[in-house]
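Data first, discussion second: the structure below is written as structure tokens.
Only one protein chain is missing; all other protein chains are in place.
Then we have chain A:
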């Protein structure tokens, strides 16, 4: 098969603001000595022309000459070198100078001519940052910009390449400057989506237009929802009123049924299914009489000091120092403080505690009763709409119909990973616990049909299993979290396990107990046998932890398979009540004299198994 001769490519790719006309898509071809010589001569000639023009231009500029000749020279160079940014700068200087010389009409003509020139440059290279920015500069500056013309340029450009983001960005500027309506632009995306394959840019544009046109009404949105004007579009799913949202499902549905392998509609669909940003709130307050500590959990990671956390005990504000659960994190969902010694230690006393979040004008109360060693106040995962949104009757019926259709599609295309993943997401939106078995089966299939992303699917499946376990735990009103033998590859939602006393993660594929594990402030017993754990960072300062079982892990097996450092176990010394530790079946057992050294490192551990 003959290969194409090397040529300056018409594909331009992005690279830190530099468009490479010469470094992209140039196929390497073997040619004869004669062909090489001819090529060399041609390039030498081209180079001479370029250098001569460039030197002339820079000389004129140094001399401060802003004249017609300079316009000519820069024109000659820019047409085929639009990334030579300094030339556009010079051109702007010349134009600004000429502006001062002419009447308004002359200036208008001057800039109109400039627009013609830019269009010619765009024809050669429709992806040069320099050309598009110069056009933006010109239209912003000219007496009477013709926005209709500009919009038409965008239409033509996008019909040649619907993914040209320079053009889309320019279009957005034109729309804003000329007051084109959001409806009109939505219709524009309708037309493109209906007629083309490569639609990602159009779906993306829709995601930004919908919330502007069909915002959620004030009564719909949650009371403390973040209402910053710069809130990102990924939160807008909730911000689109439900009627429009349901219509949008139909639009996307048609798209992926027309072409089930067009990935853009599946990405967009995931966004439609996605949850809205939860309202920011204090989700849990926990008080320990014995430890004389208070733990506060936020609905999302934040910084206690900057959000203004204030503690009031029995009606008196208390000055306390807040710290995150693990020193690694400046932003954390869980914050801790120590109460002054003795102020709640008497078991016969009742206390009332209030945590104020001054920035959000919200607070949580927590009563510590006489005779109680601890107390808490917590919204459940369901209350918080942690894992799925409240569904209206209409939305439920739409999603159920969608699930049915996707299942039909899956029968026709059993290897379609987009369909498989979407079915999983639909099931989770409708009934995460009810569909658990099917979900696991689909994940298995996903890993088979899309093996490159196995790790992603394993982690996502782990996340969903953890969510389900949290829900089950809450329904059963117990403080035991048990998820063993489930191929767990990652841990998440650890901020929801603040009240858990027993955790069983045995027989999984975990490689670490991450720093976030330090948020399990009530943990008494940890079972994590038969994993691949090589990192115990998260076993930090757990005040109630008494027993750890870590049989058959990789403590500590590093990449070089060298002798592990005993000092990596030092973190366990930060757990004051730790008395039982089982490390059988770990590389650490192989260290010489470990049975003497380890007790010195962890003197309070009375039952040590190696």
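A few remarks follow.
By our rule, contacts are C-beta pairs under 8 Å (C-beta built on N, C-alpha and C of every residue); 3 or more make two chains touch, one makes a residue touch a chain; residues count from 1.
One rule holds for everything that comes next: contacts and distances are computed from a predicted model.
Remark: of the listed names "cAMP regulated phosphoprotein 19", "Large ribosomal subunit protein uL3m", "Geranylgeranyl transferase type-2 subunit beta" or "AP-1 complex subunit gamma", the one matching the undisplayed chain in UniProt is "Geranylgeranyl transferase type-2 subunit beta". Check A:268, A:357, A:387 or A:481 against the missing chain and you find that the one touching it is A:268. Touch with the chain that is not drawn comes from one residue among A:126, A:149, A:323 or A:453, which is A:453.
Which of A:163, A:191, A:247 or A:577 touches the hidden chain is settled by the complete complex: it is A:163. Among A:76, A:89 or A:108, the one in contact with the hidden chain is A:89. Hidden from this view is one chain, which touches chain A at 3, 6, 13-18, 20, 22-28, 43-44, 46-47, 50-51, 58, 62, 81, 83-86, 88-89, 92, 129, 133, 136-137, 163, 165, 168-169, 172, 197-198, 200-201, 204-205, 207-208, 230, 232-234, 236-237, 259, 261-264, 267-268, 271, 274, 301, 330-331, 413, 451-453, 455-456, 459-460, 463, 514-515.
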